[in-house]
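Quick one: this structure, given as structure tokens, is what I'll be asking you about.
Apart from one protein chain that is not included, each protein chain of the complex appears where it belongs.
So that you can tell them apart, the chains are marked A and B in the order they are listed, and the count of residues begins at 1 in each.
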Amino acid sequence: MAQPRSNAFNNIIAQFDEPWKRYAAFAVIVALLLIAPISLGPYATVILTNALLYVVLALGLNVVVGYAGLLDLGYAAFFAVGAYTVGILTHTFGLDFWLTLPFAVGAAMIAGVIIGTPTLRLRSDYLAIVTLGFGEIVRFSARNMEITGGASGISGIQQPWLFGWHINTPFEFYYVFVVLAIIAVIVSVRLQHSRLGRAWLYVRHDEDAAEAMGIDTVRVKLAAYVIGAIFGSISGAFFAVNLGAISPESFSFQQSVLILMAVILGGMGKIPGVILGAFIVVLAPELLRDLGEYRLLLFAVGLLLIMLFRPSGIWPVRGK
Amino acid sequence: MKLTTLLATTAIAMALAGPAYAEMKIGILAPTTGSEATYGQDMANAVNLAISEINAAGGVLGEQLSSVIGDDGCDPQQAVNAASKLASSDVVGVVGGYCSGATVPTLKIFGDASIPFVITGANSTKLIPANPGNAFMINSTGNDQVAKAIEYFNSVGAKSLAIVNQGDAYSQDLADLTKKDWEAAGNTVPAFEVANKGEQDYSAIVTAIRSANPDAVFWTAYYADGGLLIRQLRQAGYQGTIAVGDGSNSPELFGIAGSAAEGVIGFSNPIAEFLPGAKDFIADYTAANGSPPGPYAPLAYDGMHLLATAIEAAGSTDPAAINAALMDADYPGIAGQITFTPENTLARSNFVVLKGNGGKWGLAQ
Partner (left out) sequence: MSVFDIFLQQLVNGLVLGSFYALVALGYTMIYGVVKLLNFAHGDVYMVGGFVGFLVLSVVAPMVGPGWTGVAVSMVVAMIAVGFLGVVIQRVAYQPMLNAPRLSILITALAVSLVLQNGVLTLTHGQYQPMGADLGFGGVNLGLLFISYNQMILVGTAAALMIALELFVSRTQYGRAMRAISIDKDMCRLMGINVTAVIAVTFFIGSALAAAAGTMAGAYYGSVWYFMGFLIGIKAFTAAVIGGIGSIPGAMLGGLILGLLESFGTQIPGIGSEWKDVFSFAVLILVLVLKPTGLLGKSEQERM
């Protein structure tokens, strides 16, 4: 692994290697997230909700890319599966939102197995194109089929009720996404330190050795796909009820790339890094908004500079 | 801590963007960047021209108007951000909306915030059921366009029609509606194709169309890919009528299609140069912006004047009162009289038939 160059910043992030500091920082961040909407107003709340959505998505993709070391260029497909499952079941069949969540998870697992099974024997660069292909197949299918509402998608998706509370305003959705993001972080941490997490580590570093040690590499990789798919699908489910309308455009190749960028920009495999990456890909273009058409150019140049100066991401896993 | 820094930066940015004047603010929702930026800028310029006229005449309810732009980038997710930004900026009303797909998810946001929304461009029929009641469409909807198109195809004696869309909300909606009504009238659609945006090479579709040999071809999507398709159809020797929908009414169609666009038929909302009452508008717009107004400028200009008139009639900035005033509106715009149906859509069809002539649009009839 290349040595990151800027030492002052490394010293700051190294501080958080101590567990108590990490927990303290986590608590402070959660506290800040809880009070943010009150002090920042509705527009910032919507943007932060979007950032939290990307946190969940990026943590999910991180399981596939960061933990298991598998390149996925079609992650938006799982995001779409969740969104459309909920959209179709609530809007067309009138099911309650919470009842559709198990279906969204089930559909994502099936999609994960369908995509994973034929592809996991492929080399990583071939995996890139196959996942890209699957992502596009899902998007084109959503665009062409009637049940998914064609190119217009599904609109008028009802906002959910929870024990008599109608989750409806942007503020309420913001807190829903705060909870989702916290759950995603906890699950990610637990996964990393589980048996499966260690198996991923072996597979990532040396697949042949892992195989020799008795790890069923195909099953382990498939598990990464399926878990990543569930993260994506649940994000999609809440995305659908939050926006109230979904269409194929939201699940394009560019969407997959943006999520992948969040993972790698921040530092793949490292949870704080991935979270940071997600915030950057959402907030940076928004903060640059007043620059009009120079906005995306500056974002792109910034991205390039970050990669050149911190090739392993802003907050990478520490080299061994 | 990086996160706090980011949050703090956001907070500062918010504070800077927040209300600083006691003026009345109008939101403009338009794609001012991205692939549809030409249309978006055009709409924003037209609204701002209307605002400067209103201000020069003493403002609305004695207050001066100012505008805030929400750039939707023709993308649903970005549109949600842009609409939230406008809703947070204390605007009394919003004018704009060009891409239907991007406009749909903003309806709920403006509805929840009780902000009157005059939609000046977007006209997919999918907008109608998604409207919470505070949005008013002053461009004729896809249904009116379909009626106009079928009337035209009948007038030239066409029996079979190839329909090509671009796989997006607007053009697929228009294509589906046209197919349904065309077949219901006893005609045939021997080819129904999708030309993916940005593909450049449409030769396979051209061959599929030529092998079906329809009397006419109807392109329901935007001008850029439409220009390429027209060029390739004519190069391959297709002789029948070629018609395009209102997404292709840009004069840039002629730059892309070249001489192949001669004689092409366009169904369009009224373009400034063919509107008898728009002479002053064209002159003022050109003086202010250095270029003549594009196809969606007159409607955006009308939309702003309509909103100002409604606020004046309501006598306050109370959203319910403005909504009521809009519902009862009977406003003589430069693009024609504006009154609304119970569904808040324009009560008449404003479509005209254009024909490519000498590298630009002229009136067909």
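As a working rule, contacts are C-beta pairs under 8 Å (C-beta built on N, C-alpha and C of every residue); 3 or more make two chains touch, one makes a residue touch a chain.
In this text, all values refer to a predicted model and were calculated from it rather than measured experimentally.
Touching the chain that is not shown, out of A:Y23, A:W98, A:Y126 or A:W161: A:Y126 (per the contact rule at the top). When the omitted chain is restored, the residue from A:A14, A:L34, A:I186 or A:A300 that touches it is A:A300. Of the listed residues A:I137, A:I186 or A:A212, the one in contact with the hidden chain in the full complex is A:I137.
Residue B:S35 is the one among B:S35, B:N143 or B:T188 that touches the chain not shown. Check B:E23, B:D90, B:E252 or B:E312 against the missing chain and you find that the one touching it is B:E252. Of the residues in subunit A, those that touch the hidden partner chain are 1-2, 65, 69, 71, 118-119, 121-126, 128-130, 132-134, 136-137, 140-141, 144, 204-206, 253, 257, 260-261, 264-265, 268, 293-294, 296-297, 299-301, 303-304, 307-308, 311-313. With the whole complex as reference, residues 33-35, 37-38, 167, 192-196, 198-201, 203-208, 210-211, 213, 224, 227-228, 231-232, 235-237, 252, 255-258 of subunit B touch the missing chain.
Heads up, the rule we're going with is that only the chains that are shown with their structure count from here on.
Listing the residues of subunit A that touch subunit B in their complex gives 25, 28-29, 32, 36, 39-48, 50, 143-144, 150-153, 155-156, 168-170, 243-245, 247, 249-250, 276, 279, 283, 286-287, 289-290, 292-293, 295-296.
Listed in rising order, the residues of subunit B touching subunit A in the complex are 1-4, 6-7, 9-11, 13-14, 17-18, 32-33, 37, 71, 75-77, 80-81, 84-85, 87-89, 100-101, 104-105, 108, 112, 124, 126, 129-130, 167-169, 171-173, 176, 194.
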